[in-house]
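Note that this complex is displayed minus one protein chain, with the remaining chains in position.
Here the chain labels run A and B in written order, and each chain numbers its own residues starting at 1.
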Amino acid sequence: MHEEALLRDLVRKVGEVAHAHRAERVTRVRLWVGAFAHLSPPQLRERWTTAAADTPAERAELDIEFSHDTSDPRATGIVLVSVDAEPSR
Amino acid sequence: MALPPADPSDAPTRRTPLVIGLGNDDRGDDAAGLAVVRALGSRTLGAARVLEGPREATGLLDLWTGVERVIVVDAVRSGRPPGTVVRVEVGPHGFPSSVRPSSTHGLSLAEAVGLGISLGAMPRSLVVYGVEAGDFAAGRGLSGPVARGVVEAARRVADELAGAALGAGEG
Partner (left out) sequence: MAERTIRVDYLARVEGEGALKVRIENGRVEDVELKIFEPPRFFEAFLRGRSYLEAPDITARICGICPVAYQMSSAHAMERALGMTVDGPLRELRRLLYCGEWIESHALHIYLLHAPDFLGYPDAIRLAKDHPEAVAHGLALKKAGNALMQVLGGREIHPINPRVGGFYRVPTRGELEALRPMLSNALGLAEETVRFVAGLDFPDIEEEYEFVALQHPREYPMNEGSVASSRGLHLPVTEFEDVFEEVQVPHSNALQSVRRGAGSYLVGPLARYALNHDRLSPRALSAAHAAGLPPVVRNPYRSIVVRAVEVVYAVEEALRILDAYTPPPAPYVEPPASFHATEGAAITEAPRGMLYHRYRLNADGLIDEAKIVAPTSQNQKRIEDDLRHLVERSLDLDEATLTDACERAIRNHDPCISCATHFLSLDVERR
C-alpha cells in the first residue's frame, strides 16, 4: 500500500475536522495502526512529520496504537481515532 | 466493422427501460450504484429491467446498445459532500466535466460512454445518477451519508421511471 498517500489523506482529514470545529490549533492526534499496515513506529512518525508539515496538524502530538489483531477487518489500515483541538474564541 | 445490429426480435426488450447499477461491494462507497438497484428492485414493479454490473464498464455497451432508455447508477467523485445525488443526462458529447464517474477497477463509466459514442453503441437516452462517494477503503460497507444518498437516489430513479420528477437537471 501507499503509505504516503494514506498519511496525506489522514492529515487532510485532520484539517477538515479542525475546520469543521473551528479549531485554532490541533494539539493531539490519535491513530490506530492495523497489524498489517507494515509500518514501524519510526517510519510512521517520520512520514507523518512530512505529511503534516505546514498544516494545522503540524505541531500536534502523535499518539499511536499499534494493533496486533490480525483478524480485524481494518488490519491493513490506519484509523484516525480522534483529534484534540483548541477552539478559537 | 461496426457492432452487430441489435436483434429485431428483442424489440420489446429494447423498449423496456433498463436500470444498471455499477460498483464494487468490497470497496466501501464504490458499492453505491449496486445498493441503489438493490433498493430499487421491488419498486419498479416490472416497469423496468434492473441489473447489477457488469464487472467491467465496457460490458455496458453490450447491455445498452439499441435500448431506448437507460439509467445507470454509479458512485462519483466530484468534490460535493458524500451522499449528494446528482442526475446527469448524457448527451452526444458524453459527460459534462462537472461529474466524473469513478471506478476502482477497469475502465470507468465515462470511458464506456466515450467508446460507445465513438462506436455508435449507445442507448437512445442515457441518464446517469451519481452518488457522491466518500470512502473507497477496501472491505468497508457504505458510509452513513452515502447510505442516505442511496435511499434518495433509489426514490428518484423510481419516480423518474414512474414518469414523475422529470426535468430536473442536476441537484
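Definition applied: a residue touches a chain if its C-beta (ideal position, glycine included) is under 8 Å from a C-beta of that chain, and two chains touch if they have at least 3 such contacts.
Keep in mind it's a predicted model, so treat the numbers as computed, not measured.
Against the chain not displayed here, chain B makes contact via residues 1-4, 24-26, 52-56, 58-59, 61-62, 104-107, 111, 114-115, 118-121, 135-140.
Hidden from this view is one chain, which touches chain A at 1-7, 9-10, 13, 17, 21, 27-28, 35-39, 43, 70-89.
Just so we're on the same page, only the chains that are shown with their structure count from here on.
Separating the CA-averaged centres of chain A and chain B is a span of 35 Å.
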